[in-house]
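As you look at this complex, bear in mind that one protein chain is not there, while each of the others sits in place.
Up next, subunit A:
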Amino acid sequence: MKAKGLYFSSYVLWLLLFVLAPVALILYQSFIGINGNFTITNYENFFKIGAYLRMTFNSVFYAGLITLITLLISYPTAYFLTRTKYKQLWLMLIILPTWINILLKAYAFIGIFSQAGPVNNSLEWLGLGSHQLLFTNTSFMLVAAYIELPFMILPIFNAIDELDESLVNVSRDLGANKFQTFWNVTFPLTLNGIKSGVQVVFIPSLSLFMLTRLIGGNKVITLGTAIEENFLVTQDWGMGSTIGVILIAAMILIMFLTGEKKRRGR
């Protein structure tokens, strides 16, 4: 079993170098003030300056909306996908866009949503006139939801696919109607898929920043924007790290809230 130790040690090494060390460095940086001294003013500022709190609220609010939109689209999609004939093929087609870089997709949307883009052209053709689509909250959420969609569909699809069909049949045999079966049998049994989907979508959505500029025209400001600005423009790495630490804390909280509570009650 020497080999096992080898794999294990390489895994530990990886964790140390690329997960724990960076997090520890960020934590350390977050206590460094603008004069290079060791202080907690960064945290004080975060909670004192109203802008940061509003930004936090904005981030959580938009991430929540994006997650909700993707969930509403994903669950039915995943559900019907499991009932199609060539489900693996369809699934593959849904995953395919994730192979394309997120920036390229964002730039594609700039073309699609612009004043002379195809969406406005079709609207005009239908007699609805052209509208301002870019730089609105709606377009930002739409594009963000589009990008996150495959990550939500995949875990839900797996959960529904693994569901024992006979349980559904039993429920129908015992007199439950279609909705009751769905609500009392299918939904609770696929809840774990939803939970991991929510985690995978909500957490990255908290710190989206390129999209907020390219599609949102910097009218939606999230914590990601603030981190970018503190690191690249102000060069106040301490404050940037502080926001990073707060994001990490928020993520741990989300993981905890949506995590499986298997051990309890068993």
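The definition used in the following text is that contacts are C-beta pairs under 8 Å (C-beta built on N, C-alpha and C of every residue); 3 or more make two chains touch, one makes a residue touch a chain; residues count from 1.
Here is the rule we go by: contacts and distances are computed from a predicted model.
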| item | value |
| --- | --- |
| Chain not displayed: protein name in its UniProt record ("Spermidine putrescine-binding periplasmic protein", "Transglutaminase", "Aminotransferase" or "Glycosyltransferase") | "Spermidine putrescine-binding periplasmic protein" |
| Candidate in contact with the missing chain, chosen from A:Leu15, A:Ala51 or A:Leu96 | A:Ala51 |
| Selected residue (touches chain absent from view) among A:Ser9, A:Thr84 or A:Gln132 | A:Gln132 |
| Full-complex contact with the absent chain, from A:Ser9, A:Asn121, A:Asn169 or A:Thr234 | A:Thr234 |
| Those residues of subunit A which, in the complete complex, touch the missing chain | 3, 7, 34-35, 49, 51, 54-55, 58, 110, 114-116, 132, 134-135, 213-214, 217-219, 221, 225-226, 229-230, 232-236, 239 |
